[in-house]
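Here the complex is missing one protein chain, while the rest keep their positions.
We just call them A and B in the order they show up, numbering each chain from 1.
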Amino acid sequence: MSDAILEVSHFGVSFHTYAGEVQAVRDVSFRVSRGEVVAIVGESGSGKSVLTQSLVRLLPDPPARVAAGGRVRFEGEDISGYSFRRLKSVKGSRIAYVFQDPMTSLNPLARIGDQVMEGVVYHGLMGRKRAYAYALELLRDAGIRDPERRMGQYPHELSGGMRQRVMIAIALAMRPALLVADEPTTALDVTTQAQILATLKELNRSRGMSIILITHDMGIVAGIARRVIVMYGGKVVESGSVEEIFERSRHPYTRSLLGSVPRLDADKGRELDFIVGSPPDMLRPPAGCPFSPRCAYAMALCAEHPPAESPVSPTHSSWCWLLHPGAARILESFARRYPDRIGTEAV
Amino acid sequence: MLLALITISFFVIKLIPGNPFASERMQPGAKKAIYAYYGLDKPVYEQYYLYLKNLLRGDLGVSYKIRSVTVNEVIAKSFPYSLDLGLRAIVAAVAAGLGLGIVSAYRRGRALDTFTMILATVGTAVPSFLVGFFIQYLFAVKLRWLPVAQYTSFAHTILPSFALSLGMLATIAKYARASMIEVIYADYVKTADAKGLSKMRIVLHHQLRNALLPIVTLLGPMVAMVLTGTFVVENVFAIPGLGRYYVTSITNLDYTMIMGLTIFFAGFLVVMNLLVDVVYVLVDPRIKLS
Partner (left out) sequence: MTQPGTELDFTHVGAREGEADSIKRPSLGYFQDARRRFKANGAAMAGLAVLALLAALSLAGPLAVPYNHEDGDLLIANRGPDSEHWFGTDDLGRDYWARIWVGGRVSMAIGILAALLQGCVGILMGSLSGFLGGKVDLVVMKLVDFLMAFPYLVWVTLLMLVTGAGLVPMILALTLTGWLTMARIVRGQILTLKHEDYVVAAEAMGASAARVILKHMIPNTMGVIIVNLTFAIPAAIFSEAFLSFIGIGMRAPMTSWGLLVSMGMKQLYSYPLRLLIPCACISLTMLSLQIVGDGLRDALDPKLRR
């Protein structure tokens, strides 16, 4: 594997609310290589946005507090202890963000041009004149056709897709090494979605920029990412290459996520799988596997004991008790009862 | 709209039982002369027509009670006092209200925030003339720190301006705090933060403008608040402003004066609201003049 640009280990974030402490992210470790596109997948509330935004502490504290003991190594440097002042040199210039909702992520009172130029001008990289020409170029790169006109407009004059392109242009401005795209297409219609994803893919290729793509939509992962991290209840439950996750997933949660994706080639009579119940109450997260209350395969120990990482291949890990040797008998009985539902082939 | 108000107040005043000269004992001839002088001998619709005609020329008529003084003269003489008082109150309210609101939004739950919230509740609940009495009693009667009963030096202006501004100050502080808190968590602030900008720049360029925009809409109601506030505050502090004249004319049943001042107030409010609308269009690119 090529050298890592981002290494996160034992990272946790909690929110301090009136009702108590909400542990939104618990003991998460992962890495991203240079030039790689990694997808982080999970339902809303699984902690994926909180995780990525807390890497450079974008969430206000209070209420969001990064737990002690976690480490964030970025381009070889441990940035987890950086002060707000010092983080400024990382934010924007090395790690850039594109957020979920383009309708609210742009300052409604500032012109597009000013918002795109702000980063480079503020950091003293160029004067306004050069920055203007540069911003035009950025907007064009982000797929905006008539950038001259857009520069002088305000966010409310642009469509959602257009605004998301502006967000991408803003993110690109400082030539970051890593782009975090947090559900960049969720708020957009399907055609625009495809165009934005194509743009991101192209930028990854032409600039060699690493991308973390956050999504809850398994459908868009396959087309763009090389590796997938699946999160549930603030924890990583499975990680592996796209093929490993899509074809040889070893976690019931991942499998149910995949089952929720409509497929054109599926039998017409087959209903979409859905996951019973709702995500866990993070005020009182289950002591064991967070998915156990909703897991059809849950065993008695799942609720009490957190599953350890079980390597399936050098690139594929799953955090599930079913991979423990002690679960072999259960798996066999599942295989007999539901031959078409769970892949027991690898056990 | 202004015309409707003029018409309504004209006929309402005509409806008032009795007439301003009823109490004065005079010869029938003199009475007739006075009626003719004020145009009261003509039928009501003609009086109305004449009044409108004069109004178009900017003439609000003659006082019934203070002989040979026109309403225009009264306005010219006393409006500067009210304007001065009102401006001081608005400036103080905006400055202190915004300051308190913004700072307590950043220091939520701390002592200053608690103070602001209490001040906001008290300030919006207790009417300005009672505030006027309390502070007049405390600072002028008990402590004798500040002079009252005149409006000649800066020291004289402090208490009335404060009394007039407290309600507004409280309202502004409340709104500023709420909208500032909303803005602190806004997505575009996160975008600005993600650009690696300094705290200072984020606050000045991305938070303040967005947070303060809704406050501009408060300016319209505030002008109205100040206006009615002057009715009582000027009386409490014996300031010879328009509000005082208005109340005096009501007590004296000086109908032309009441009418003229009401129209003046209404016109003033209409103009001010128009100004606020214009300001709003200027500061918010999302709103277009229609």
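Heads up, the rule we're going with is that a contact is a pair of C-beta atoms (placed from the backbone, for glycine too) under 8 Å apart; a residue touches a chain by one contact, two chains touch by 3 or more.
Everything numeric in this text was worked out from a predicted model, so none of it was measured.
Trainee: Identify the visible chains that the left-out chain touches across the whole complex.
Mentor: Spelled out, the missing chain touches these shown chains: A, B.
Trainee: Consider the whole complex, including the chain that is not shown, and state which of B:4, B:56 or B:200 touches that chain.
Mentor: Residue touching the chain left out of view: B:4.
Trainee: Would you indicate which residue among B:47, B:70, B:124 or B:217 is in contact with the undisplayed chain?
Mentor: Considering the complete complex, B:124 is the one touching the chain left out.
Trainee: Which one touches the absent chain: B:62, B:236 or B:257?
Mentor: Selected residue, touching the omitted chain: B:236.
Trainee: Even though one chain is hidden, which residues of chain A still touch it in the full complex?
Mentor: 19, 276-278, 292-303, 305-306, 308, 321, 324, 326-327, 329-330, 333
Trainee: Touching the absent chain: which residues on chain B qualify?
Mentor: Touching the chain left out of view, chain B contributes residues 1, 4-5, 8-9, 12-13, 15-17, 121-122, 124-127, 129-130, 133-134, 136-137, 141, 224-225, 227-228, 231-232, 235-236, 247, 250-251, 253, 258, 262, 265-266, 269-270, 273.
We take it that only the chains that are shown with their structure count from here on.
Trainee: So, what's the distance in Å between the C-alpha centres of chain B and chain A?
Mentor: 54
Trainee: Along chain B, where are the residues that touch chain A in the complex?
Mentor: Chain B residues touching chain A: 184-188, 190-199, 201, 205-206, 209-210, 213, 283-286.
Trainee: Mind pulling up the chain A residues that touch chain B in the complex?
Mentor: That would be residues 53, 56, 58, 60, 84-85, 87-93, 96-97, 99, 101, 104-110, 118-119, 122-123, 154, 156, 167, 170-171, 173-174 of chain A.
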